[in-house]
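Right, chain A next:
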Amino acid sequence: MTAQLVVFFALAALAVIGAVSLILQKHPIHSALSLIVVMVALAGLYLLMGAEFVAAVQIIVYGGAIMVLFVFVIMLLNAGVEEHTSISKMAGIPGLLLVVALAGFVAATIAKSGASVQAATQTGMLSSTKGISEMVFKDFVYPFELTSFLILVAILGATVLAQREKS
Partner candidate 1 sequence: MLHGGHLLSVLIFFPIAGSLALLLLRGDDHKFIRVIAMIVSTAEFLFSLLMLRGASIGAAGYQLEENVKWIVAPPINYHLGVDGISMFLVLLTTFLTPISVLASWNSIQLRVKEFFIMLLMLEVGVVGVFLSLDLFLFFVFWEVMLIPMALLIGIWGHERRVYAAVKFVLYTMTGSILMLVGIIWLYNATGTFDLPLIQAALANGLLTNAPQTEMLLFLAFFLAFAIKVPLFPLHTWLPDAHVEAPTAGSVMLAGVLLKLGTYGMIRFCLPLFPEASHRAAGWVALLAIIGIIYGALVSMVQPNLKKLVAYSSVSHLGFVVLGIFAFHNISIQGAVFQMLAHGISTGALFLLVGMLYDRRHTFEISEYGGLSTPMPKLAAFFLFVALSSLGLPMLNGFVGEFLILLGTYQRHWGWASWAALGVILSACYLLWSYQRVFFGQITVEKNRTLPDASWREKGILAAMAIVILWMGIGSVFITRRTETATNTVMEQIAPQRPYEAAAPARGMKQAPTGFASENQAQTTSMERLGTR
Partner candidate 2 sequence: MIDHLPRAIDIYRTLPELIWCCFGVLAMLLQPFVRSRQFFTALALIGSLAGTLASVFALVNSGPGFYGLIQSDSFSFFFRMLVGTVTFLVVLAAGPYLDRERLPIAEFYALLLFATAGMGVLASAQELLTAFIGLEMSSISSYILAGYRRDALKSSESAMKYFLLGSFATAFFLYGIALVYGATGTTLLDQMANADMTSTLLKLGLALILIGLGFKVAAAPFQVWTPDVYEGAPTPVTALFSAGPKAAAFALLLRIFATVPAATRFWFWAFWVLAALTMFAGNLGALVQTNVKRLLAYSSIAHAGYILVAFAAVTTMSSESNRGAGPAYAAVLFYLLSYALVKLGAFTIVSQLGGAGEKSLSLDDYAGLSQRQPFVAAMLSVYLLSLLGLPVTAGFFGKFYIFKAAVNSHLLWLAILMAINSVIGAYYYLRVIVVMYMREPSAEAAALSPVPFPVGVNLVLLITFAGTILFGVYPNPVINFILRPSLLGH
């Protein structure tokens, strides 16, 4: 049981706990915070895998930007503890069983077929950041450009949707 493995399990446990608490928390704010925990844990795992750039982005963009946005909205709408209704019949016991079945099946399949992915040989060898930047601006320049338009769309949407009706 190497140190790496210990760290991995620690972080994994953290992530899972965060996710579970996202589910269990009644107040959106707490959910948001537990989601942040998950993201931090994942960032740690990225580091563990030597993907430092991704880890950084994970912290900055996800943890920093997106989640802040969430929290901001929650505050804006001062959403309280969510009311517990169960109008939907489907989302009761049957839903539970179905979800468990689905998740279980996916996990099991992956566990079985994990062997098909050969274990990593040279970790951290590829100086990821430089390589990534090269790929982004060379191989994947087209989707990269497209994402810019995507963000424009997002901005546009946000303004259109959120702006008050001009009478």
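Worth pointing out:
Here is the rule we use: contacts are C-beta pairs under 8 Å (C-beta built on N, C-alpha and C of every residue); 3 or more make two chains touch, one makes a residue touch a chain; residues count from 1.
With respect to how the candidates were assembled, all candidates are chains of the complex that A comes from, given by their letters.
Since the model is a prediction, treat every value here as computed from it, not as a measurement.
Per the touch definition at the top, the candidate among 1 or 2 touching chain A in this complex is 2. Contacts from chain A toward candidate 2 in the complex involve residues 106, 109-110, 112-114, 116-117, 134, 137-143, 146-147, 149-150, 152-154, 156-157, 159-161, 165.
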